[in-house]
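One chain of protein is taken out of this complex; the other chains stay put.
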Amino acid sequence: MGLMSAKEYKESLRDGRTVYLEGQKIEDVTAHPTLRVCMETAAIDYEMAEMPEYRELAVVAHPKTGELISRYYYNPRDSEDLLKRHELMVAATALGGGVIPFSHDVGADAMNAVNVTANMMGKEEYVQRAESYRRYLQNNDLSIACAMTDVKGDRALRPSSSNQGHPDYYVRVVDKNDKGIVVRGAKAHITAAAYSNEMFVIPCRNMSEEDKDYAVAFAIPADTKGVTQICHPVMTRLSSLDFPVEVPVRAHTDSLVVFDDVSVPWDRVFLCGEWQFAMPLVYNFAYLHRHTAASYRIPMSEALLGAAQAMAEYNGIETAPHVREKITDLVIYVDTLKSLARASCVDYVTHSGVLIPNPVISNTAKYHFAERVHDCVKAVEDIAGGLLITAPTYKDYQNPDTGKYIEKYLGGAAGISAEHRLRMLQLLRRLLGLETEVTAVHAEGSLQAQRMTIYFESLPEIDKCKKAVERAAGINR
Amino acid sequence: MGLMSAKEYKESLRDGRTVYLEGQKIEDVTAHPTLRVCMETAAIDYEMAEMPEYRELAVVAHPKTGELISRYYYNPRDSEDLLKRHELMVAATALGGGVIPFSHDVGADAMNAVNVTANMMGKEEYVQRAESYRRYLQNNDLSIACAMTDVKGDRALRPSSSNQGHPDYYVRVVDKNDKGIVVRGAKAHITAAAYSNEMFVIPCRNMSEEDKDYAVAFAIPADTKGVTQICHPVMTRLSSLDFPVEVPVRAHTDSLVVFDDVSVPWDRVFLCGEWQFAMPLVYNFAYLHRHTAASYRIPMSEALLGAAQAMAEYNGIETAPHVREKITDLVIYVDTLKSLARASCVDYVTHSGVLIPNPVISNTAKYHFAERVHDCVKAVEDIAGGLLITAPTYKDYQNPDTGKYIEKYLGGAAGISAEHRLRMLQLLRRLLGLETEVTAVHAEGSLQAQRMTIYFESLPEIDKCKKAVERAAGINR
Amino acid sequence: MGLMSAKEYKESLRDGRTVYLEGQKIEDVTAHPTLRVCMETAAIDYEMAEMPEYRELAVVAHPKTGELISRYYYNPRDSEDLLKRHELMVAATALGGGVIPFSHDVGADAMNAVNVTANMMGKEEYVQRAESYRRYLQNNDLSIACAMTDVKGDRALRPSSSNQGHPDYYVRVVDKNDKGIVVRGAKAHITAAAYSNEMFVIPCRNMSEEDKDYAVAFAIPADTKGVTQICHPVMTRLSSLDFPVEVPVRAHTDSLVVFDDVSVPWDRVFLCGEWQFAMPLVYNFAYLHRHTAASYRIPMSEALLGAAQAMAEYNGIETAPHVREKITDLVIYVDTLKSLARASCVDYVTHSGVLIPNPVISNTAKYHFAERVHDCVKAVEDIAGGLLITAPTYKDYQNPDTGKYIEKYLGGAAGISAEHRLRMLQLLRRLLGLETEVTAVHAEGSLQAQRMTIYFESLPEIDKCKKAVERAAGINR
Partner (left out) sequence: MGLMSAKEYKESLRDGRTVYLEGQKIEDVTAHPTLRVCMETAAIDYEMAEMPEYRELAVVAHPKTGELISRYYYNPRDSEDLLKRHELMVAATALGGGVIPFSHDVGADAMNAVNVTANMMGKEEYVQRAESYRRYLQNNDLSIACAMTDVKGDRALRPSSSNQGHPDYYVRVVDKNDKGIVVRGAKAHITAAAYSNEMFVIPCRNMSEEDKDYAVAFAIPADTKGVTQICHPVMTRLSSLDFPVEVPVRAHTDSLVVFDDVSVPWDRVFLCGEWQFAMPLVYNFAYLHRHTAASYRIPMSEALLGAAQAMAEYNGIETAPHVREKITDLVIYVDTLKSLARASCVDYVTHSGVLIPNPVISNTAKYHFAERVHDCVKAVEDIAGGLLITAPTYKDYQNPDTGKYIEKYLGGAAGISAEHRLRMLQLLRRLLGLETEVTAVHAEGSLQAQRMTIYFESLPEIDKCKKAVERAAGINR
């Protein structure tokens, strides 16, 4: 018990879980060339706890027991604590080359959301289950994914609508007995689930009374019977056409997680039919997780800024006015993101005793990142030049017949070799493009989801502002 | 000595200063119908020190003497102090119906900039003069304007360029003697100078060695011989076509301040020929003043949000999707501004012992406000409707022949009378429009000035980000 | 009969109409200092028919009778004709210093919409009434306004909703008899109605069966009994603080037009209860009128471009990179507007025998103008500088004590006197600001109204594009 080592974490994944990739069943996720890279990425969280320079950030003494626990599973008590957690996520992502480990962070957000919601419901059994599960995670330092997004079918219809093609487009309770509940359905885009110990399952939308079988939240081990994961392919190795780079590739895959009549014991059930609390649970998770999102996007945003400046210098255009304007725009983008993420810790709110980074500000932070990332991508593409997609390969560089030409002709400003430019362009091809853009737009909820949260959370502020102008206009309503 | 009362402030302005307005010389600015309103606006600063609910915010004990002084003239020691000063400016502006008093704030920014620059120059006499002038302001609680923007002539030419129409387009030293210096030139857009006690005069751009006569900074009383102010008209009364409103109109005017061979004693000279320090003085002022700007724009931004919501409700469209999106955009605008202004206090820097709100972040805050204000104005105009400009007048409302039609036909959603709508539209006509837009774009430096500061201040951050991507790409330079 | 002279037009307005302005009843609109300026603006249409250089553009032979008629009342037969009409509006607006005369243009759009809709309904009596009214306008060359926008009350409710404060928020038929109908209600923002001969009244939204009393369209003389107009104040003279300018001020006012149980004879009724055709009539008018709008905004857009370049040169910044970028953005704005307006004539459609500029393209043109005008205003404000609002007045310039300073200090780049700059700034204050912005956003329908038209009109195009990608994806539905 206590902190798990990186080695223990990896070994713990050989548990018979059912995972498919590219049409094949993967017997041991720790041995598969793609999934192993993802697992190594997740293991960074555990490694940080073992590294002297990060230990203080990653680990904290339990306020009651004094035992060392992951900072993610610790309950922040003031804005200092919130800022520390924020800095931990930034540091972990920087270590992961722009990829957050996802071992504890998202699970902790779900754990806290479940705790807050249990308190809101005021049912003692839920409060105790949530608290006991928190202690379980703290004591065993387990990695945990969060399965939220249902596959949904027709997005315009409610879960229980008879116009849906079938009743299972949202995860639902199909049976209950004295041991627990039986659930059916599927969740999409579940990052890191294939190499997490546990899985939180929570609703992804508001529910009406008719939907009450869909108002269900629980946690289960990833190897639970009836759970099948279908992962999607990810690029985890450089190809033979690429320049070799010593920095390891970091990546995650996401799973379509299918629950084919899965049994969940009562002590792991955190919502079951209380349809009025589906939405609060969603919101409580979203509050916390959008702050996580805003945090881990900082290193990626900084990479866009760094790449733009590097390519500008390599091409000799860093003082061209329109280039300097683009760099300035990128600085504004990065520093606004950082300031919003930090301000949300400073001006936190408290829900049922749990500190929550200011919801309006952290949603604004995440939205700022996602709404403008395409502009930043465009700026980098503009500065980098067409060679981004027309650059010759490492093999052309190695072949002496073509390598001599490449070395001669693809140099840049003084002191910048063709190799430097080709290496930077290679990095940029990984940094830019579809996956970056789609993840920005959709991970942690769509742009519209953030806008809705911002709107509803700021209704009191809107009203205050309205009343002030009414006074100024001499209007008494 | 010590704090000045609002009454004393007003009386102090009957000093024989030379002020023109609408082509006429104003003998007593405190008696002129327009200038009196401006003076009343400025007096709010002094009134707050007398109001129990604001006293703690507005006044602070001098750390050495214990004497009560204006918080503006107090040296902040930590982020708490910076946040308090920020909150004072927000509160004062809210009290001023969206107009900041401008009695101490901008002058304090200049005072601090002069102090920092004196320390940077390392000349003992400048350090002592700056420090002594700070004590003078603290002890006498004087209001002080800051005259920065020269009239410039051809903006593409240096001050000393022989291609300028004449050598006086930037304020310059035309003579020196043992008593002091003699200066000539003119400064434009000097807000509140017509009703301030003193006036800081500082350069507005970098200087080369040829420009050294233009590298001059000093402070003088507003009634100094040779100083002529030409103010521009401002709307300080509601017209007879307007609905009467009890809330007083608040406004400022700006002066074209002409220095026609004005003598300045040496102990009020803070820069005289040290051309290398013209730019640092400009920057030090800009750092501080853009934070002031970001602060005092918060109530005005909140008014735009409040007005949009009010008109949406009056028109019955507050739940229309495109209206809700616009309200959400306004919330994002306001909360980003507030978060950036606050974050700049949290992550402050220290220059020569003076605490400076983070320059990149506070410039980003001011830029955010100014860059997007037109979008906000557009949203409010869109929601308010064409009645904004086609509304009948209060006289039409009073005339029973037309009033009956107006009352019947210009009502809005349930419970919203025609009078309510007309009153809100009247307020909006003051809130929106040319003055708001131009002030946003140009006060405290143009958009481009803020972009330049952001760029140059973030060069170390840019470089750090660049080096990180180079490492990731396997590039050793 | 035949063409009316400008003199005849003006005389025709002394007809006892009921018009109020600033709370007073105006006995003779042609004699009132404000309304006379508006009338002179409208008279440009009639003057052009008398000016040799415009006669060919303004006047055309009736294809059957050969009699000369206004081009506005002529039925275009090909894209050449549409382009000619477009060029007429551009020329008239340029002559009007950026203000379109509004004597025939908007009325012609309504006339054509009424004709098309009559044909769509297929009721012979409507077809004949519409045709006969067209001949009446052609033969008498009358000026005619179009009253479309109802006062609406709660915009979220239907006209007939019992939740509306009263049943008259939309113009409706309160009685019918063998002579005609009696109508009650009020229309807002009716430009030029106070100095037009006639007035078209048409619905402004779709109607359901319950709203059928509100599905009414008709035309009446402006002096019809029961019609009261309440105009809003407009600035039609330069003040004594302004530099005198020889170019006449051009302006329009808009009326709140109240119909207090007004009788309309049957031969002037074009819709009465056919609620299904309220929307088609709205759309047919909008198709035509948004093209008119896109046309007459061209000179105004060109003025923004010209003003930006003028001020850039006066300030000596026309080659600064960020200024050149803003000028380029303005060129793109202007030329996109012009290209869209012209392309809509080239790719016209035909509705019931009437040529309609392509609805998607002309709505896109109008939307382009309105959606981006704030950006253009911002660019001009940015380039012009703070003097836009802080400039001294003509009186200060005349007073020798201050005039000498202004002349010396407010000069610009070589050869640009203070007077030049002050004159241009004075023009800009009229060109920019609230009225420009609100008119852009709301005249001829809101931004959202144009977006809706674009969406619904392009459904077939959207579907065609969708089917093409489905084929490419191998999807057979």
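Which chain is which? They are A, B and C, in the order written, and residues in each are numbered from 1.
By definition in this document, contacts are C-beta pairs under 8 Å (C-beta built on N, C-alpha and C of every residue); 3 or more make two chains touch, one makes a residue touch a chain.
On a predicted model such as this, the values are computed, not experimentally measured, just so you know.
Asker: Can you pull out the displayed chains that the omitted chain is in contact with?
Answerer: Hidden chain contacts in the full assembly come out as A, B, C.
Asker: Which residue from A:Ser79, A:Ser103, A:Asn119 or A:Thr149 sits in contact with the chain not drawn here?
Answerer: Result: among the candidates, A:Thr149 touches the missing chain.
Asker: Touching the hidden chain in the complete assembly: which of C:Glu67, C:Glu210 or C:Asp347 does that?
Answerer: Final answer for the missing-chain contact: C:Asp347.
Asker: Across the whole complex, list the residues on subunit A that are touched by the chain not included here.
Answerer: That gives, for subunit A, the contact residues 20, 22-25, 149, 151-157, 163, 165-166, 168-169, 185-186, 188-189, 228, 230, 232-233, 241, 254, 256, 258, 260, 315-317, 319-320, 322, 374-375, 377-378, 381-382, 384-396, 398-399, 401-402, 405-406, 408-414, 429, 432-435, 437-439, 441-443, 446-448.
Asker: Just checking the interface: what residues of subunit B touch the absent partner chain?
Answerer: Within subunit B, the residues touching the omitted chain are 321-322, 325.
Asker: Please output the residues of subunit C touching the missing chain, sorted low to high.
Answerer: 94, 97, 243-247, 302-303, 305-307, 309-310, 313, 324-325, 327-328, 331-332, 334-336, 339-340, 342-344, 346-347, 360-361, 364, 367-368, 415, 420, 423-424, 426-427, 431, 451, 454-455, 458, 461-475, 477
Simple rule for what comes next: only the chains that are shown with their structure count from here on.
Asker: For subunit B and subunit C, let me know how many angstrom lie between their CA-based centres, rounded off.
Answerer: From the centre of subunit B to the centre of subunit C is 39 Å.
Asker: With chain centres taken as the means of their Cα atoms, state the distance from subunit A to subunit C in Å.
Answerer: Centre-to-centre distance between subunit A and subunit C: 51 Å.
Asker: Where in subunit A do residues touch two or more other chains at once?
Answerer: Each of 325 in subunit A touches at least two other chains.
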